[in-house]
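Structure first, then comments.
Apart from one protein chain that is not included, each protein chain of the complex appears where it belongs.
Order as written gives the chain letters A, B, C and D; numbering starts at 1 within each chain.
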Amino acid sequence: MTLVPEAYVVPLTLFSPLVFGVLAWLFDRDWIREILGVIGAAVPVTVLSLAYEKASSGTISYTIDTGVFKLHFVLNSLSWYFAFIGALVGIAMAFGLSSTSRRGYDWLFSLMSFTGVMGVFLARDFVSLFLFWELMTFGSFMMVLRRNRHESLKYFVLSVIGAYSMLLAIGMVYAKTGTLDYAMASQTLLLLTKMGGVSKAYVDTIFALFLLAFGVKAGVVPLHVWAPGAYGENDQSYTSFFSGVLSKAGVYGFIITLFVMPSLYGIYFAMGTFHGHLTGTYLIAWAGAVTVVVASFLAVLQEDIRKLLAYSSVGQVGYIILALGVFNGVAVGGAMFHVLSHAMFKGLFWLISAALILRTGKTRFEDFGGLAEKMPVTFAMALIAVLSLAGIPPMAGFASKWLIYEGAIQAHMPLVAGTIFLGSALAFAYVVRFLYAVWFGQRPSDLDDVREAPLPLLVGMTILAIPNIVFGIAPGLAVRLINRFFNTNITVNSYYSISTPTGTYNALSVTLVLIVGLAIAGLIYIYGANARKIKVTNTYQSGNPVTEEYNLVIRRNFYRPLAEALDFWLKYSWDRFYERLANLTEDFADWLREGFYNGNVQSYSWYLAIILLILAIWGVL
Amino acid sequence: MNGQYASLLVALPLISAFFVPLIKGLGGRAIKYYLTLITALQAGVAAWVFKTVYTTGKPIIVMAGGWRPPVGIDLYIGHFAALFVLIVALVSFFMAIFSFDSVSTEPTDKYAMLFLLLMLGATGMIATGDIFNLFVFMEITSITAYALTAYNKTGEAAEAAMKYIVLGGIGSSFFLIGIALIYGSTGTLNMAQLAQLAGSINPTVIKVGLSLLVFGLAVEAELFPLNAWAPDAYQAAPHPVTAMFSAFVVKAGLYALARLVYLFSHAAGWDFILKLLVIMATLTVFAAEFSALRQRDVKRMIAYSSISQVGLIALALSVGSQLGVQAGVFHMINHAVVKTLLFLTVGYVGVKVGGTGIENFSGLGRKMPLTAFALTVGALAAVGIPLFNIFWSKVWIIIASIEQGYAWEAGVVLAASVVEAVYYLRLIHTMWFGGWDGIRIRESLPLGTIALFLVLLILAIGVYPNPFWTLAKSAGTDIFNVSRYIANVPLMGVGP
Amino acid sequence: MNCIPCAEYIIVALMIGSAILAVEWRDLLAAAVGMAAVSLFASILFFLLQAPDVAMTEAAIGAALSGAVVIFAIKRTQRFETEEEERPGWWIRW
Amino acid sequence: MVSVLKRSLAIITLLIIGYWLAQGLAGVPFGQDRMLVGKYYLENVKAQTGAVNAVTAIVVNYRGFDTLGEVTVLFIASTGVGALLWRRKKKRTAKTEGSVVLRTGSELLFPFILMFGTYIFIHGHLTPGGGFPGGATIATAFLILYMAFVDYEIPHRLFEPLEGLAGMGYVLVGLIGLAIGSYFLFDWIWQTWHWGAANLGRLFSGGFIPVIYTLIGLKVGTELSGIVDSMLTEEVRE
Partner (left out) sequence: MSVPHIGLYYFGALSLVLVGIYGVLVKKNLLKILISLSIVETGVNLLLISVGYITGRSAPILSEGIGPKQAVDPIPQALVLTAIVIGVATTAMALSVAITLYEKYGTLNIEEIRRLRG
């Protein structure tokens, strides 16, 4: 611990990415920029890992007095957990970026959003939360602005509406409590709710505004509209950070309202109960459930690899929100674990798609095919990511999903548990579609000269693949970490087996069985069936030769029947609704401008007379 | 060098303006150099005044003609006035340098005279301690503004000036009726003595008088229905003059409004005036932001954005708490810096590329990189992105207004600033990622240095706002705390 | 019967009358003369209100010069107010 | 039809505003003695400024800043009108020559009007009327010449510098006051030199009021005639 003195831990994690980002933007030479960027992303990871014991036992606090406000940051076990996940995906993103984007612009704004997320996780008072929240939003917005104006404006407007509703809530909390710090604000709010100093409606509005603010960033259904555009129209390796960690800022926001501010418990208790569950958390649970279902259905029907991954990311974050909403020990523990696993496998997925797009230049499924031989390492990484996302045992995804199932069942929420099962089934569906369309099947002729992904991208992928496996085999490690800041009643028997009141999961035995099974299958494959090596293209097709345009592999509209079944629901899309809303406001703006500033000096003097009339009427009455 | 030399703030621009007809023969360029020299001198005097006021902590009371306040007119240069006179002088100095390239219409000597007298009017409005003197300086500012708006002698400029004259004329006449009423009931014109006597005036008279004063100044300070003249005047005036309009002419009107409103805080019916001002301020922000949404002319768009920020300042000032006024003053400083930068860059593009339509701005990033960078920083600051200066004051204004119970108004203001983000970011996108015709334009050095200085100032305030916040705090208390104002003015016992 | 108060009433009535006429007349020259008349009557009223300085200034500047300036402006623009029939409602063409 | 609606609406609005203002004015009854600072002025005007005419003493001495502002306003007006109506080459476009009576009359009367104007502003501190009416009378003198003669133009090369010099003179007097009596616009003739204290009520009294009023008179005269000239000369279209 002596290497990095305690006072420098927080400022280093917070500001080194931004500082190095600015440096990378200034020294825009080819290799200097990449090195600076990677250093910028590496500093938080190293500093956080060094500060592990200090943070997990006590707290490291740090204040910046900017005169206008005192920004107060604290590194305790909860914020260390989130910050470390962010830093890990950050370093992977840095490696990915160094091969996919050659511009100082991307480095500056990706590292700026990195600083923003770190600030959000470490903040201890509302204003610094709001400041870093806006910084994070602005950084990510600029990344999207470069590539697509419409999507970026949609993203910025929604997240600024979220940010400003948070500012309104902060103002309302400050108006009642007079302080901006979490702890003090929560105490005084608790007292006020007890003594009735604060009306219920006031508390409800604060809750609604916070829900809106964090819902936008976490992509809860009605507010998820920006996700496909923002995640898709972006440099894919940056999206690994964008969807892996920035959505976690939204989740962290929910955690602040639920746990960090105990007084807001008061809100949840004050809001009464509904079927025995707190209405507040019940609402959150259902929001998560709806997100899971809607996003998974939409993900399955996508034709573009980036849109599929985007909707799947929204769905997975829906899992976490759902688990937080279920609000019992096991579920919240599962949610925290899923935060970790989702960051890992979703980050990995986006890096893989970055490699694919970098090498082939294509993004639609029908152009891909048969890339397993050409890009073997990326294929292996894709296998890990697919297993983890689908929740298949040896990978981390399974452990966290299993905990969430356990939690939901214990909390007697059958319908919500139902949506989880449906969601994970659909997850498996679109993951298979991805696996099949991209890696197997017939390779189009123009992809023959595809080479393996560049080294830095591969390094980034391995950085994210290892935790998937490690935490898959040893979930106990992660759960022990989570138990340090939440008293989830998940007992850790040993590093590889965890048990909840209703069941235990021994990861080691499962992995051993899997390895044995694989070994047997391998033996049969090599010695048993005398399998011939068949060229992929010459599959027999009832007499007529297999040509380019009529190939057997159905990559296009893989789930056409499902789409037809759902077309009743697909008519309504939130996206079109928001478009119409935006046009409505613009037309209203035009009408107002033409109406009020109509250029006629006489009407202007009539406005003056009207104001005089108002003053007169007040004076006379 | 006792405090009375602060009267140079008024005397210097005046004597140099009268000197210009004598050097008419030297030609336009020499006059512009002369103009820059005089504004630099004025900035020096203002800096000296700023130093003395902020080191001694006591305001400078300039007593014209040696008569003590209620008898003679006094210039009360307190914390706010010292700070803002310096801002006025600096902005005028920058705009004088900017006039070299941007003002080419013919009678440059008359332009120099009007320029100096606009600066004088704003300085006088901020410094004066007497309501009729406030009226005279308001008239000086207004009439110079009329002349400067119509200076380009195009059809639009004359039309904009005509609208400004008709509305400004009505506003100032009613302001004068307000002064007649206030003088009729109290017998004195000095602000400090008025504050003392405010409680004892007959309630109907003070209600009518105060509303008329507020009405007159609201026309000058561009509150909602009364600011119909503002977008045209900003668009039609020469570029440096527009920057001066938005940087300090409107601020002087706002300061006078706040000073008068808080002077009569003991009078009857005072809270209604505040409620009306809050409503008008919120509507200003709302109407101006929405009108800027689909603007084809960037200069008019930034004019609307400036009006909406002025509405935000008016909201902060009329919230009625010390914190609100301090946040409002801090926003005044930030807004002055940002808007000067924006109008400087837009004006420069208008001059170099010919016209300030949005199509001239596409691909500006490659055509004029330095100006595009400065414009982007200014736009981002105006939107309220963190690490820039307006973020701090906007957060404080929202918190102060919610604290005083105006949560709905804060909501409307935030919704309006979402709209502001949209049109500014559209401008940034067209600038950096729009197509361009390939000609790269060389940018002039002096304007580049000014733009860079302003950018650094914005970032400095944004990253570490402490020194500027203490300035704003002391200036805010100077307006809000009327009893201290009365104590500082050496009133002669003239009472009955 | 030289009562001063009835002189005041007459002059005030004349002043208001000439003000209304100045506003209503279609011929701008007549309106300018009306304005000068208002200014003249105001100057007399100032005299009656024991304000000789103001009376002289009002007479010299108000009546003479502003009247002259308005007339020069009419010389350079147009004489008659083109009060064509009121087109469809000022409300409608908002 | 609509204009009748508009006019009636205007009348109603104005009546309500008028009623409101009348209620405000009712609180300030006509003709009562509510003087506060005015009483101080009336009691000490003779001792402190040496002027008999209290109004001019207030205008120049006590509330000097207002008049300084006032002179600037007029200066802005003439510069503004000059700037707006500025053309490269301008010429008088009057067509009808003044009648014989007007021409001879104006030639004869011109010096007397000038003399009367100077009389007004030199005796500002004694008799009613000061710089402004004096200056206005001088301007009317030039106005009459413009009326009478088709090609008469005021000597620009003399008037513009004179206007600037008069304005500078006024500010210089104030600055001298700042230098000598350490207050801007300090009446150094009356307060420090105690000049003309003996012959109160006669010409050489009233401190620097006559000096300033002469300057103001010249300035107002030149400015207003400048405005008249800008208005009456139009562009020469080649």
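Methods note: contacts are C-beta pairs under 8 Å (C-beta built on N, C-alpha and C of every residue); 3 or more make two chains touch, one makes a residue touch a chain.
Here the structure is a predicted model, which is why all the values come from computation and not from measurement.
Note that the undisplayed chain, when the full complex is considered, contacts A, B, C, D.
The missing chain, though absent from the display, is touched by one residue of B:I23, B:A47, B:A180 or B:A407; that residue is B:A180. The residue touching the chain not shown here, chosen from B:I31, B:L116 or B:V136, is B:V136. Residues touching the missing chain, restricted to chain D, are 3, 6-7, 10-11, 13-15, 17-19, 21-23, 25-26, 28-35, 37-39, 41-43, 45-46, 52-55, 58-59, 63, 66-67, 69-70, 73-74, 76-78, 80-81, 84-85, 127-128, 130, 132, 201, 220, 227, 230-231 (touch as defined at the top). Residues touching the missing chain, restricted to chain A, are 593-594, 597-602, 605-606, 609, 620 (touch as defined at the top). Residues of chain C that touch the chain left out of the display are 8-9, 12, 15-16, 19-20, 22-23, 28, 31-32, 34-35, 38-39, 42, 45-46, 49-54, 57-58, 61-62, 65-66, 69-70, 72-74, 76-78, 81-83, 87, 93.
To be clear about the criterion, only the chains that are shown with their structure count from here on.
The chain pair with more C-beta contacts between its two chains, of B-D and A-D, is B-D.
Centre-to-centre separation of chain A and chain C, using mean CA positions: 74 Å. Our note on geometry: chain B versus chain C, Cα centroid distance of 36 Å, whole angstroms. Multi-chain contact residues, meaning those touching two or more other chains, occur in chain B at positions 204, 207-208. Within chain D, residues 20, 23-24 each touch two or more of the remaining chains.
Those residues of chain A that touch chain D in the complex are listed here as 609-610, 612-613, 615-617, 619-620.
On the chain B side of its complex with chain A, the touching residues are 162-163, 166-167, 170-171, 174, 204, 207-208, 211-212, 215, 218-219, 225-226, 228-229, 231-232, 272, 276, 287, 290-291, 293-294, 330, 380, 384-387, 391-392, 395-396, 398-399, 401-403, 405, 407, 410-411, 414-415, 417-419, 421-422, 425-426, 428-429, 433, 464-467, 469-470. Here chain A touches chain B in the complex through residues 65-69, 127, 130-132, 134-135, 138, 141, 145-146, 149, 152-153, 156-157, 160-161, 164-165, 167-168, 170-172, 174-175, 585-586, 588-590, 592-593, 596-597, 599, 601, 603-605, 607-608, 610-612, 614-615, 618-619, going by the rule given at the top.
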